[in-house]
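This part shows chain A:
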Amino acid sequence: MKKICKVFGLGLLFSSTVSASTLTISAASSLSDAFKEMAVEFEKQYPANRVQLNFASSGQLAQQILSGAPVDVFASADQETMNKLQEKNLIKASDRFNFVSNHLVLIVPKSSKTKINQLPQLLDTKYQKIAIGLPESVPVGRYTKGVLEKNNLWGSIEKKMIRSQNVRQVLDYVARGEVDAGFVYATDAAILADKVRVEILVPTDQKILYPIAPISNSSRYVEAKQWIAFVRSSKGNEILSKYGFSKP
Partner candidate 1 sequence: MMLTDAWIPLVLTLKVAGIATALNMVLGVAVAYLFARKNFLGKEFLDAMLTLPMVMPPTVLGYYLLVLLGREGPIGAFLKEQFDINLIFTWQGAVIAASIVSFPLVFKGARAAFESTEIYYEQAAQVLNVSDWAIFLRVTLPLAWRGILAGVLLAFARSAGEFGATLMIAGSIPGKTQTLSIAVYEAVQAGQDDVANFLVLLTSVVCMSVLLVSGRLAPGRVISRNL
Partner candidate 2 sequence: MRWKFKLHKKYLSSKRHFEINVDVQSKAENLVLFGPSGSGKTQILKMLSGLIQPDSGLVQFNQIDLFNSESGVNLSPQNRGLAYVFQEYALFPHLTVLQNITFALNKSWFNRAQHQENQMVDDWLDKLQLRAIANQYPHEISGGQSQRVALARALMSQPKALLLDEPFASLDDNLRKNLRHELAALQKQIGIPMILITHSQEDVDALGDEVFHVANGMIVGEPLSSN
């Protein structure tokens, strides 16, 4: 359990080119493409720094950090996960910023012939399998559950649920046609626009805001703040909006 995370942490420590200024950034899966491009630009601007990216569901990343993984920056897809770290003083409230917002969407495979206008339509027997992120540890899954519970749909849809380890897995299942529909972020749907179709822009109770913060006991605290500053700069925003992220 914690030991697995510690071992992973050690692995992270010894992997690839670990120089004095290699920044380890743990970021939610939905940020994969944007942050990869961001890293290239960052390294151009600060040649002394190297960036190492680690993508997974926010919940999984948080567990790693809680178990002592040597991460320098954490970018989560929801407030709740970041709160967990703040509770344990792994991040300082004053260092924390919301840097983008996103939207929840319902997607179907491009080849799907049916049209969904309202969420209750998902109760129809036409829709046997619906991919959703794990509500316990994947933010997009938590948002989805929240919306469905509010609409009194959660109980019936739960049995059709295909639980996925992160938002990109949901996207993949829909793109492959293995499921009838799935809940992802608008930014993920845009990545595979040729394979999936957005049916509903799902309104959430609260705006989906992504927080980012340096880990307080990081040995590269200064560089971590440099990265965050870069993310929040106009160059960083340019890259993020290119991938469909909105201002916070």
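The candidates came about this way: all candidates are chains of the complex that A comes from, given by their letters.
Brief remarks follow.
FYI, a residue touches a chain if its C-beta (ideal position, glycine included) is under 8 Å from a C-beta of that chain, and two chains touch if they have at least 3 such contacts; residues count from 1.
Keep in mind the model is a prediction, meaning the values are calculated, not measured.
Although all of 1 or 2 belong to the complex, chain A touches just one of them, candidate 1. Listing the residues of chain A that touch candidate 1 in their complex gives 1-2, 4-5, 57, 59-60, 62-63, 66, 84, 129, 134, 136-137, 161-165, 176-178.
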